[in-house]
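Have a look at the structure below, then the notes.
Take a look at chain A:
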Amino acid sequence: MLHVDVKSSKPIYEQIKDQIKEGIIKGIFQPGDKLPSVRELSTMLTINPNTVSKAYQELEREKAIETVRGRGTFIVEDYRPQLDQERLQEISDLLRKVVVEAHYLGLSKQQLEQMVDDLYADLGGEDQ
Partner candidate 1 sequence: MIEISKLHKRLGNKDVLTDINFTVEPGRIFGLVGENGAGKTTLIKCVTGVYRPEQGAVLIDGKNVYDNPAVKERIGYVADQNRYFPSYRIKELLSFYALAYPRFSSERFWELNKIFKLPATARVKELSKGMQMRLTLMLSLSIRPDILVLDEPTSGLDPLAKREVINLLLQEVESRDVTVLISSHHLGDLERICDTIGIMSQGQMKSIHSLEEMKLQIRKLQAVFPQGTPADLASWPEVLAVEKMGRVHYIITKQYCADLLAKLNQAQPLVLEEVPLSLEDMFIYAAKEGYRQ
Partner candidate 2 sequence: MKQLFPKAVFYKEWKSARWGLALFILLFVSKLFDAIQRLNNLKELAQCGELVVANSAYWFQQLIYGNSIFLLIFVLTSVLAYLLFYQDRQEATASLIGSLPFTKEQAFNVKWITGAGIIVMAFLVNGLLLTGFYFANRAWMFSTAYQVIPTWTALHLVFALAAFSFMLFVQCAMGHSLAAAAVGPIAGLVPLFFFAGLNDIVRYQFNLSYDNVVSNFLDRLTGAVNWLDLISASYVQNTSGIVCPVYDNMPVRIVVFLAITVIFLWLGRIAYQQNAVEKSGELLMFPFLEPVLIYGFALCLGLLLALMFGLGYGENSVLVMDAFLVGGFVGGWFLAKRVVAYYQH
């Protein structure tokens, strides 16, 4: 379920972070699910354990996961994704591209909104 792309200019720890957060939103990871240990994940992906630790630390700080001493690392019960200003800018840029493209194709605003609604329905229907 997790994979890293070393060729990507995105740091590996960020790739792991984003994939886990994405997994939570998509419902691949359910609240209370146990995540692989640092050792397991580093072996699974053949990456430096320090990198995995860093990703887990940041996820913990963002309250996406919690570590129970002696039992392991788990997805928290009520994860609320935080809005990251930089990511927000990225999304707004991406959205601009899509809107411009859609406009050229002759799509109406309603049609576009319908598509967005459908996508949300696929994600689990929740009103994020």
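How were these candidates chosen? In short, all candidates are chains of the complex that A comes from, given by their letters.
Just so we're on the same page, a contact is a pair of C-beta atoms (placed from the backbone, for glycine too) under 8 Å apart; a residue touches a chain by one contact, two chains touch by 3 or more; residues count from 1.
Bear in mind that the values here come from a model prediction, so they are computed numbers and not experimental data.
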{"item": "Candidate from this complex that touches chain A, chosen among 1 or 2", "value": "1"}
{"item": "Candidate 1 contact footprint on chain A (complex, rising order)", "value": "4, 6-13, 38-39, 42-43, 45-51, 54, 85-86, 89, 93"}
